[in-house]
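Just below is one structure, and these are the notes that go with it.
What follows is part of the complex, with its chains left where they were.
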Amino acid sequence: MSINPRELRYEVEELYYEYVECLDDDELERWPELFVEDCLYKIIPRENFERNLPIALMRCESKGMLKDRVTTVRETSVYAPRALRHLLSNIRIKGNENGQLHVQANYAVLETLSDEETHIFNAGRYIDCVVREDGRLKFKEKLCVFDSLLVPGSLIYPI
Amino acid sequence: MSINPRELRYEVEELYYEYVECLDDDELERWPELFVEDCLYKIIPRENFERNLPIALMRCESKGMLKDRVTTVRETSVYAPRALRHLLSNIRIKGNENGQLHVQANYAVLETLSDEETHIFNAGRYIDCVVREDGRLKFKEKLCVFDSLLVPGSLIYPI
């Protein structure tokens, strides 16, 4: 990937925007397609990440497992309707080695239940590895490291 | 608009940033100038949008009506002073046909009353149509689709 940094950040941003769109606009079936076959997706509390503790709230180790997760979401019936809305900031390419981009970004997920005010559901940092496959960028690794120690009770959707 | 996608997104972002600046920095009189004469501006709850129900919280069908709205805001006296602050994310050009750009973005409006903590006043999605007029981009259509079913009580300012 020898294109200039500005062009590369543009491309990376487009990947993240599409990622968010899949989740926020309830097009979850498109979400696994943003990952390569052999991938890793994890949602972990910050403390566990910093202490290198393995426990994750969600863990998928292949695109197949991501698809299973989508099926699970679709089959979950006891889940009050709500809107999720991502705000991303600070999308930054921190390294570019052997065709692997190391990307970080800040995120906040806002949640709105039908008869409640909008609140911050989860916030933290993406620590990701992005690669090029068939001409377009995809996630090889995506860690969602959230700032709280409190486990969000209704974590069903990916972050 | 045959310029490259990266340049086009830059231009679109500048339009959105100026839009936000008008609202957040209380330069409301500049706000209608970001629309073409024959325009549509609506604030609607998500559910109404999804079910194609016509009811909107705010609806302006021309630049003249936008200017009227500004006058209304300026004449409203029973409105506690507050700061509004937009956070935008995920500004995305979803289509480009016949000189019309279809753009979506996530937004959150934070509100701070003078003796209260900052809270999320309204969050949702812009679903817009942007065109070029006299060399610069303007809104032809701007839908603010907010996530809540609760109608924000103090909705006087545009979103």
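Which chain is which? They are A and B, in the order written, and residues in each are numbered from 1.
What we mean here is this: contacts are C-beta pairs under 8 Å (C-beta built on N, C-alpha and C of every residue); 3 or more make two chains touch, one makes a residue touch a chain.
The structure presented is a predicted model; accordingly, all values stated were derived computationally and were not measured.
The total count of identical chains across the complete complex in this file is 3, with 2 shown in place.
Just so it is clear, only the chains that are shown with their structure count from here on.
Relative orientation of chain A and chain B, expressed as the C-alpha superposition rotation angle, is 120° to the nearest 5. Taken in their complex, chain B has these residues touching chain A: 6, 9, 46, 87, 89-92, 104, 106, 108, 119-120, 122-125, 147-150. Looking at the complex, you find that chain A touches chain B at residues 6-7, 10, 14, 16-18, 20-21, 24-25, 83, 85-89, 110, 112, 114-120.
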